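This is the structure I want to talk about, given as structure tokens.
Note that one protein chain is taken out, while the other chains of the complex remain in position.
Up next, chain A:
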Amino acid sequence: MSDLLRRILFLPEAASSLAPRVDRLHFFIIITTFIVGAGIGLTGLTFLVRYRRGRVDGPAPAMSAPRWMEAAFAGVPLSFFLLWGALGFEDYVWARTPPREAMDVYVTGKQWMWKFAYPDGPGMVGVLHVPTGTPVRLLLTSRDVIHSFYVPAFRVKMDALPGRYTEVWFEAVRPGRYRVLCAEYCGLDHSRMRAEVVVLEPEAFETWRARQLSEPTWVTSEGAAEEEVLGPLAREGRVVAARQGCLQCHTLDGTPHIGPTWLGLYGREEPLASGGSVRADVAYLTESMMDPLAKVVAGYAPVMPSYHGRLSAADVGALIEFIKSLHPERPEPPPVQEPDYGPLPR
């Protein structure tokens, strides 16, 4: 029954413990609205047919509402509205009160991406992994303007504000991939500020997490094999990148972030914001470290500070060697595209 209603009303699947509660009230509100709306529409139409001028002879009798009817005009809708309000507030209090044992995740909104971080380390951009059956409390904040974290399938939404933390919690009930949208207008790419929640069975989640913890967050591929691939200079470059904060803006896994990803960057032809393009060779990479705004890659904000005087020649060489080493394992990372919302294959 409620699945049918969900379909008729175009509601997305109900994938959190909150969703059925919200939907139940939704159905109640919609059904009462439609019954009363049909009543009003039919009454109006009936009057229109019955009392049409020329159809009924004689004058329209002067009539005034008796006092009890005036009271009913106010009382009947009021009692319905108060009932809705009370039921809704009960669910709202529940939805705003995270259980004590909830798992924490820090969420940062930023023009125009969602960043997720777990208290014990691993963090990522654009993808949030959570287990089923576990309450997850999100602590939200924003680095710039107001964003709003919205997962339609969970019926969960909360603003992320600069300079303060807000919280919201949910408990996913089914493994799958669910769309995260930004619901508060935040500028140019507001409509592209998307992410996804990947819900895993608890065991799968633990496996994933263990792997995340055992590896530095920015190493992309499986196992230690890559560790040996890196030469000593490239390894040094990795340390420099971490120390200088390069990885706060550049990812190593193909995800575009504040700056272009480093994965497969070396030798790539990059389109420039000013038109034209440039090959990311040693000269360009060095120039970009020293004078970042000279040739900005199209699609990125000119926000990188200059590292002139902050990087020694050896650091620069090491960094470039590290960037060179970051070839995609597979031919090409899949382009950023609409996530697939079916359940994950087991």
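Here is the rule we go by: contacts are C-beta pairs under 8 Å (C-beta built on N, C-alpha and C of every residue); 3 or more make two chains touch, one makes a residue touch a chain; residues count from 1.
Note that in this section contacts and distances are computed from a predicted model.
Going by its UniProt record, the hidden chain of the complex is named "Cytochrome c oxidase polypeptide I" among "Cytochrome c oxidase polypeptide I", "Acetolactate synthase small subunit", "(2Fe-2S)-binding protein" or "Hydrogenase 4 membrane subunit". The residue touching the chain not shown here, chosen from A:Asp3, A:Asp189 or A:Asp291, is A:Asp189. In the full complex, chain A makes contact with the omitted chain through residues 9-12, 18, 21-22, 25-26, 29-30, 33, 36-37, 40-41, 43-44, 47-48, 51-53, 56, 58-65, 69-70, 73-74, 77-78, 81-82, 84-85, 87-93, 95-97, 144-146, 148, 150, 152-153, 155-159, 161-164, 166, 179, 181-192, 194, 338.
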